[in-house]
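Removed from the display is one protein chain of the complex; every other protein chain stays in position.
Labels A, B and C are assigned to the chains in the order they are written; within every chain, residues are numbered from 1.
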Amino acid sequence: MIVPALGQFASGTHHFPVRVYFEDTDLTHIVYHANYLRYMERARTEMLRALGIEAQAMLDAGHGYYSVHEMHVTYLAPAKLDDILTVRSHVVQVRAAATVIGQDVWRGDQPLTRGRVTAAWLAMNGRPKRQPRDWSVRFSALMTEANAA
Amino acid sequence: MIVPALGQFASGTHHFPVRVYFEDTDLTHIVYHANYLRYMERARTEMLRALGIEAQAMLDAGHGYYSVHEMHVTYLAPAKLDDILTVRSHVVQVRAAATVIGQDVWRGDQPLTRGRVTAAWLAMNGRPKRQPRDWSVRFSALMTEANAA
Amino acid sequence: MIVPALGQFASGTHHFPVRVYFEDTDLTHIVYHANYLRYMERARTEMLRALGIEAQAMLDAGHGYYSVHEMHVTYLAPAKLDDILTVRSHVVQVRAAATVIGQDVWRGDQPLTRGRVTAAWLAMNGRPKRQPRDWSVRFSALMTEANAA
Partner (left out) sequence: MIVPALGQFASGTHHFPVRVYFEDTDLTHIVYHANYLRYMERARTEMLRALGIEAQAMLDAGHGYYSVHEMHVTYLAPAKLDDILTVRSHVVQVRAAATVIGQDVWRGDQPLTRGRVTAAWLAMNGRPKRQPRDWSVRFSALMTEANAA
């Protein structure tokens, strides 16, 4: 197919596929640890897009942008070149000015990394800002759905 | 969908889609010039895969790997966050130990960059090596098909 | 000067300088969050080198390599293009097969990020392995010195 992957929701969890390329590896033959963060960011961006939040449109409108405020990642097993991975993202907590997202990277039924990212909603000047109520509602609904699964 | 994009051939040209994420941009609001090379490498990898050449399998078997020997890129227009791009790759020349690939990045019907990459086939010790005859034949067939289009 | 920065120890803490370039930023005008991890890795590599542990030599000798097993980073304030940053690294804990390193990034007297990285010592096959006793001793000495400061 010649469209990029969008991922999709299942039971409140967003599933986003990633292929491992040369650019992602280092000389130990596995994916360089910081590159999982790029996979996670791609997955978050598509999860937000699926919720109706387009990053470039928000920036163009001067609304603001999500920025990582905190993250915690544990590496369980390595990914290799040509692997097909899935980033599974689900909402863990909804705060006034931030949403906490659990993001794990899987290869098939094996978890490779476990992550938790606090995405703060910032005004264009970089200051924290209350998330639009409409979005908080959607995040909360996702969280409820994931918790119920 | 939850599989990564593979791209596909049309008239001897391989079309591979790429989405632009935060990681790809720099503070001038556009895609950082070196990141187009990552897009191009993803596209080459999938083009080779479609031809039956899997990079990790070749490395595991101790066969060798393709390495960029030369590249030439011209930047015509910038890509932005959230853009969907297509890398169009076609074989330009088949040599004993290298294949020259033309790789242009488009956004819809607008060309953004024009590139030409010489991919040398190297033994595991890094020395140039004659490409498997079978592959040269496939590359040549693609080239003929693209030229005819 | 035409030698790369090595950093230096002061009171058990390793100080390593980093300049912010275009490659490090994203369209929000600040350093992309995952790129701080690259700064931290550079600083760890130089801290180890200063302790007599050269990564390439260890790999060539088939000894093993340090790999990130866990990390936790908090982002307090953003870095911008042309900024000169300092990564301050200190040993937090020495385990049998891993060393925990606190790594904060500062701009002058302002902390920008706070991080904690667990670096596991792995055999060439990727399995955890007891760190050489000699190194544990050096890490512990550094930790003692940092705690006393």
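Throughout what follows, contacts are C-beta pairs under 8 Å (C-beta built on N, C-alpha and C of every residue); 3 or more make two chains touch, one makes a residue touch a chain.
Computed from a predicted structure; not experimentally measured.
One of B:Val68, B:Ile84, B:Ala97 or B:Ala141 touches the chain omitted from the figure, and that residue is B:Val68.
By the touch definition given at the top, chain B reaches the unshown chain through residues 27-28, 30, 33-35, 37-38, 41, 59, 65, 67-75, 78, 126. Interface residues of chain C facing the missing partner chain: 1-8, 15-19, 21-23, 38, 41-42, 45-46, 49, 54-57, 59, 80-82, 84, 86. Of the residues in chain A, those that touch the hidden partner chain are 22-23, 25-30, 32, 34, 80-81.
What we mean here is this: only the chains that are shown with their structure count from here on.
Taking the mean Cα position of each chain as its centre, C sits at the greatest distance from chain B.
When every chain is reduced to the mean of its C-alpha atoms, the one closest to the centre of the whole protein set is A.
Averaging C-alpha coordinates per chain places the centre of chain B 34 Å away from that of chain C.
Computed from the mean C-alpha positions, the centre of chain A lies at a distance of 25 Å from the centre of chain C.
Chain A and chain B have Cα centroids separated by 27 Å. Of all residues in chain B, those touching 2 or more other chains are 22-23, 81, listed in ascending order.
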